[in-house]
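What follows is a set of notes on a single structure, which appears directly below.
All protein chains but one are shown at their positions in the complex.
Letters A and B mark the chains in the order given here, with residues in each chain numbered from 1 onward.
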Amino acid sequence: MSKVQKVLMAPQGPEFSQLVQGYWRLGAWKMSPQERLTFLKQHVELGISTVDNAAIYGDSEQLFGEALALDPAMREQIQIVSKFGINGIPEAIGEKRVSHYDSSRSLIISSTENSLKRLGIEQLDALLVHRPDFLMDVDVVAETFAQLKASGKVKHFGVSNFSASQFELLQSRLDEPLMTNQVEINPINFDVLEDGTTDQLQRLRIRPMAWSCLAGGSLFSSDTEQARRLRGTLIELQIELGATSIEQVIFAWVLKHPANAVALIGSGKIERVKETLGALELQMNTEQWYRIWTASKGHGVA
Amino acid sequence: MSKVQKVLMAPQGPEFSQLVQGYWRLGAWKMSPQERLTFLKQHVELGISTVDNAAIYGDSEQLFGEALALDPAMREQIQIVSKFGINGIPEAIGEKRVSHYDSSRSLIISSTENSLKRLGIEQLDALLVHRPDFLMDVDVVAETFAQLKASGKVKHFGVSNFSASQFELLQSRLDEPLMTNQVEINPINFDVLEDGTTDQLQRLRIRPMAWSCLAGGSLFSSDTEQARRLRGTLIELQIELGATSIEQVIFAWVLKHPANAVALIGSGKIERVKETLGALELQMNTEQWYRIWTASKGHGVA
Partner (left out) sequence: MSKVQKVLMAPQGPEFSQLVQGYWRLGAWKMSPQERLTFLKQHVELGISTVDNAAIYGDSEQLFGEALALDPAMREQIQIVSKFGINGIPEAIGEKRVSHYDSSRSLIISSTENSLKRLGIEQLDALLVHRPDFLMDVDVVAETFAQLKASGKVKHFGVSNFSASQFELLQSRLDEPLMTNQVEINPINFDVLEDGTTDQLQRLRIRPMAWSCLAGGSLFSSDTEQARRLRGTLIELQIELGATSIEQVIFAWVLKHPANAVALIGSGKIERVKETLGALELQMNTEQWYRIWTASKGHGVA
């Protein structure tokens, strides 16, 4: 098994590993600090050096920081991504306030500083806008990004779940190119491949980060016609391709698209992570890619 | 109560008042010429100096012109917008012809000259294309606009109800930037905030003019789940914000969006117009804005 390669995310960087571990459920993995450190080191050995986190992911930044503190030298071997912009309001009796997005200067600054503090690091490799905020004042965001860059707190900036026009709007105010748009891509939901989102990224030579590649598990458990068709095709392709799981086939499907996404994993089991690496070796051909597309749509190409 | 401010609509102008009176129902208001003049003067005193009209609004240009003729000096204190492009065919027995758009040179010229004549003025501050005409020949429109500009009959040009691609198409043929896209924005219909229309305007630093901010009254009378949810939230926010009506809350919601719209009023009662001014003083925060969004959608943010 060869190591996962690093790839250039955008013309001016950064370089991320082609598979990225997503730590949004780190709390649920119930690991000790030492176990978390070991888990991280195992990833680095596999070449999976990029770490995806976010301010909104519960205590996962805190837990990650505790592990990193046990071996601070690891910092130099990894790239850490965080995100800002969701202000979660817990539902409570009589609570009328709702969860909302926030991209005010004060929120961006405080969210970033809190992420750095929890992670126990000096600088984020990349900071992403987590969701497109209707109330985003792009001039304010641009100034705040410049300030975070100048202070050395953030190296690169990107977005997540942005439409092409939202991306173009924010980019119009920035001096440096956004480095990614982190978007959902899986055989059940590949809207971004059809609505112009990845067309734009390909045009600008910017790689998406693909989240929810396994569709949150619904590919395996859902009882819809679509999920059943997909499972049948994925098992068929697992055999054709000599894959060891349908997860491998799914990751190969996501990675074959010419948007050249890097893919988030999101598993707390190192054996499953290693298993995922096999996706990079699969030789999926064009017909096989479209066979999954066809199974998802329920009809063939025109 | 402070006066309504003027704002720059686009990098090269014009300046409009942040609230605009829409005169499409002037005929229904059943005012005498003197009452109409008084009504206009009351607006100017409040700072609401911009007047929205259109060739298709029945006799409202004529009625407005009659009032203005009683005190021609008022012309210098106001900005007058008109629109062309809808050829209304009254339904009649045996009539097969249908209402349609028209952006031929002859229609643009005659519609503009008729608007000027009815209004009794020499120049429109802005002329808008009322609806995107499938048959619009943008080269012809561009030439005709240049001619109307050269002759002094129109100062600025804009559009209404255009998609981003229609806007970009027409703009590609014009020497000067379009000054607005007048679009529907209210808590029931805010498609333009989601489909790229306002993303484009923000990118170009052009303000939309928001029409139907009160959703044509259906926010108050409709029996849908959505309207009921919205009324509940609006009343809640009226209390929280110390507003004197839910209309104020709605206008504050439209104006808080960073597209920085100017908002059309459309009421013939000066007391309600004054009431609307209160919206400019409300301090709606981000959570409150999203509370209305959430009530409209029936679900929270992702």
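The working rule: a residue touches a chain if its C-beta (ideal position, glycine included) is under 8 Å from a C-beta of that chain, and two chains touch if they have at least 3 such contacts.
Just so we're clear, the structure is a prediction, and the values are computed from it rather than from any experiment.
Tell me which residue among B:V44, B:A69 or B:V138 touches the hidden chain in the full complex.
Of all options in B:V44, B:A69 or B:V138, contact with the hidden chain holds for B:V138.
Just to verify: which one of B:S163, B:S245, B:S267 or B:N285 makes contact with the chain not shown?
B:S163
Quick one: say which of A:Q147, A:Q202 or A:S267 touches the chain that got left out.
In the full complex, the listed residue that touches the missing chain is A:Q202.
Which residues does chain B use to touch the chain missing from this display?
Interface with the chain not displayed, on the chain B side: 86-87, 89, 96-102, 104, 131, 134-138, 161, 163-166, 168-169, 172.
Provide the residue numbers of chain A that touch the chain removed from this figure.
164, 193, 196, 199-200, 202-203, 236, 256-258, 286-287, 289-291, 293-294, 300-302
Here is the rule we use: only the chains that are shown with their structure count from here on.
Please compute the angle of the rotation superposing chain A on chain B (C-alpha atoms), rounded to a multiple of 5 degrees.
When the C-alpha atoms are superposed, chain A turns by 120 degrees onto chain B.
Centroid from C-alpha atoms only, then distance chain A to chain B, rounded to Å. What do you get?
Centre-to-centre distance between chain A and chain B: 41 Å.
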